[in-house]
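One chain of protein is taken out of this complex; the other chains stay put.
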Amino acid sequence: MNDVTNSKLKKLKQYAFDKDSTLKFIEFLMQKTEVIAPQNKGQASYSYEIVKDAKDVVLDYPRTIQPLKKFFLPPVEDLLAFDLNANTYQEEKIEAKDKIFFGIHNYELEGIKRLDYSFKKGNPESNYLTRREKSMFIGISYEPDSYHFSESVGIPADKIDGFCLFFDKISNKSDYMVFVVDENGQKLIDSFGKVNEVKSKAEITAKKFQNKVKLHYNRIPQVFDHVYKSKVWDKVAERCVGCGTCNLLCATCYCFDVRDEIEINAKDGKRTRFWDGCMLNTFAEVAGGENFREKLNQRTRHRLYRKFKYITDHSGELHCIGCGRCSKYCPADISIVEIINSLIDDYTTQQKKN
Amino acid sequence: MSKPKVAFFDFTGCEGCQLNKLNFENELLDLLELVDIVEFREAMDDKAEEYDIAFIEGSISSPSCVERIHDIRRRSKILVALGQCAVSGGINAIKNLHPMDEVQETVYGKDKYLFPSIPAQPVSAIVKVDYEVRGCPMSAPEYLHVFKSLVLGRKPEVIDHSVCVECKLRENECVLDKGMFCLGPITRGGCGAICPTNGQYCIGCRGPVSNINKNGAVEMLKKHGFSVNEALKRMKMFSANELDKKIEWGR
Amino acid sequence: METLNVEKKNLYNPVISEILKVESLTATEKRFEIALPKSAMLNHKPGQFVEVSIFGFGEAPISICSSPTRTPTFELTVRKTGRLTDKMHELKAGNALGIRGPFGNGFDIEKFKGKDILYVAGGIGLAPLKSLIDYTIDKRNDFKRIIILYGTKNPAEILFPKEIEEWKKRSDIEFYITVDRPDDKWKGNVGVITTLIPPLELDVENTIVSVVGPPIMYKFVIMSLKGKRIPDENIYLSLERRMKCGVGKCGHCQINGSYVCQEGPVYHYPRCKELEEAI
Partner (left out) sequence: MMGKDLQINVHHVTRVEGHGNIVVDMKSGKLLKAQLDIVEPPRFFEAMLKGRNFIEAAIITSRICGICSLGHQMTSLKATEAALGLEISEQTKRLRKILVNGSTFQSNVLHALFLATPDLLNVGSVFPLVNTHKDVVLAALRLKRLANEIGELVSGRAVHPISCVPGGFTKLPTEKELMDLKEKLLKQGLKDAQYAVDVLASVAGNIPNFIRETEYISVYSDKEYGLYEGDVCSSDVGLLPVEKYLEITNEFVVPHSTSKHAKFNRSSYQVGAMARFNNSHKLLTDNAKKTAEKLGLKAPCHNPYMISVAQMVEVVYCIEDTVAQIDAILSAGIKQENPNQEATRYGRGIATTEVPRGILFHDYTYNRQGMIEAANCVIPTGQNLQNIDDDMKKLVPEIIKESKEDITKKLEMLVRAYDPCISCSVHMLDVEFVE
């Protein structure tokens, strides 16, 4: 994987899009294939939805409720449909469908890359990977709110590799500088044709993050080597109510539960999987009532180690992308950045003592 | 294989759960194919001697109810508590928060001994309950699941995750974000988060999740602008028995 | 973007297999002999497990209790504890089951060769161990002593009585059994399984120990083994966790950074010590 950094950005072709051409561009994409983009949800929330009308697309949004994973690992997914009497089954037919994700924040795509790793590793899972095929991503820059901390986990505003195009907002108006990141992007621009290449090359505007981790992201796994027994876990657990929101909305969480249900005719049925999470009480409970992570401090610790250590040890990357969902939607106002910073404090005091 | 004999019994409650059972208009005839309904006072005259599955609705709140539920238990192979009144005492249990004597006196004055009353109790306080269908009203999908499972000789799934989980699965806008209060984080799911889905906050009608963090819950509600008392009052609307027994709230 | 071109598999499709024989072992345990379609071999290693499913009743991980050395068929011993296992107990020869697997890491048999083998089985833990016991018996010459320690709560819960009779009869196997609570007829040892360990005379450096039992048993057995000065490197444990997929995806079985369904269920004890949540 080669990182595109600002030095390379200058070599990319750039096009100027105003509000109208952006709208036209979405419509142009919609004619080609299915387009998925952020839209309003409820009164003050957003979600990624299939676009029915280009005007519904909202490009200025802090984050959606569910991350992009819902398109590749649906919240509720039938695995098999079976016939009880005949003891036969059919697997759910999953087709790889062309789709373009438009208006995607860069951390969101990083989340997908992490999930790709998890679903390829060991036993590559066809359900996820088939859905994942034939997806193109068009990125957009965003203004970090008090929950975003992507920069702190190594995803600065100018990390745009993996997108085919990237829209960077250049003024307070709805104008964008569009960077062509790969040949697919160039093809799209060429066949759209209504915009002009800009010769004086720009950089992607740096963004100011209010929410920051105290230590460089390279050193976070190292902190996690030393804080397994930290008191921080107990402190957090006093406030956490174990609702599981932070797991379910996490862009890189992918644990699931599987249940069978029989239809009312007592003949047909389905085996279905659901998003699940390690913060929930029954997650690690086995027959006989033994619960291997009964306490909330154990569960919180497991959740964070999954993000910063366990998978990282294999993949070499942090499996937290700094979207801030777990903190924004936590009903107990628990902030993951605060947890990490407390752990870092704990770690530095330890180091000083030694 | 002969069809299982199924009976429905009602104790103190609003009978909304009874009614809910008749609200499966699309599935009702299919359900009837699977079982013999042998007793259902609200809908029919017949009575039977014993039952494979007895569904009990309502809380136990008078001495004669106690005798009746013992009798039903003796005659039933599987007994299911249906709806929050039967599962936890439900909303009836609010009266338990006040001394019984006082409640009776307000109601009957000097004649309080005419109509004996006892605290509203869950069925499980009197007899063994095999399975539960929670909710006020009972959650329709959960009832169908339990009914089908038992008729097919299978243990039903017991849901013990929060309502938030189901909200998240549906990608609902969180009502907390709208500045409302919500009991979803500490309430047992299984209802499909139907209240937040309809823009309303979760009033906790399915009772708390097991292994609940009591102090955390109070802290959470305090953060949303509730006094400890108000928070407790809200949490106990449907769970006076469960919360009072198991948990000493923030005292 | 990084390529998605990997050979991907549908991981969740069971193979419909036939039950050849069902045998009641105790009030709550039954043994099932199962054949894959077209007499296919399961090709398992002792200590591995399969995911068993019955449509409408769910899926569960069950250890393979027969040795790969024996027949093309394989055996499972199942305790009745819930949705799926209750239903399994209703099944008869000729009925079908869904099988996925074999999954997980079995015992590292190569390391056992030429050594004394000590088995410590608690309750249903004898089922997964039996696969290995039978294997070592079938290749008896590859190993030196074979010692089997087996403990159950009471005599009614003793599994595999026929096999136990044979083990007892054989002069090349040392078999000791104990129960926590005896009944009137019981004449043997009484006490928890750890009481069987101190009296053993062992060549500690050359004894490989395999332990399988309920979660609480491990701590105490390890303590007794340490009392005997058995080196940690000689100890293997098989751990149980909740599992939904068996293929390292669902997350339920994770012990710290380790997936029991991938790295386990059999763990080398030194590795367990790295995993804080293991025992």
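We call the chains A, B and C, going by the order they appear; numbering starts again at 1 in every chain.
Keep this in mind: contacts are C-beta pairs under 8 Å (C-beta built on N, C-alpha and C of every residue); 3 or more make two chains touch, one makes a residue touch a chain.
Note that the structure is predicted; figures quoted are calculated from it, not measured.
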Shown chains touched by the chain that is not drawn here: B
Which one, B:C65, B:C182, B:A217 or B:L232, makes contact with the chain that was left out? B:C65
Residues on chain B facing the left-out chain by the touch rule are 10, 12-20, 22-23, 25-26, 28-29, 32, 37, 40-46, 61-62, 65, 90-92, 94-95, 98, 103, 106-109, 111, 114-115, 117, 136-137, 194-195, 197-200, 203, 233-234, 237
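In the analysis below, only the chains that are shown with their structure count from here on.
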Whole-Å gap separating chain A and chain B, where each centre is the average of the chain's CA atoms: 38
For chain C, residue numbers touching 2 or more other chains are 56-57, 82
Per-residue overlap in chain A, given as positions that touch at least 2 other chains: 259, 261-262
Chain A residues touching chain C in their complex are 1, 79-80, 82-84, 87-89, 91, 113, 116, 118-127, 129-130, 132-133, 161-162, 228, 254-262, 269, 271, 273, 276, 278, 283-288, 290, 292-293, 298, 302, 305-306, 309-311, 313
In the complex with chain A, residue positions of chain B that touch it: 27, 30-31, 34, 144-145, 148-149, 151-152, 154, 157, 160-162, 164-165, 168-174, 176-178, 182, 184-186, 209-213, 215-217, 219-220, 223
Could you please specify the touching residues of chain B with respect to chain C in the complex? 152-155, 157
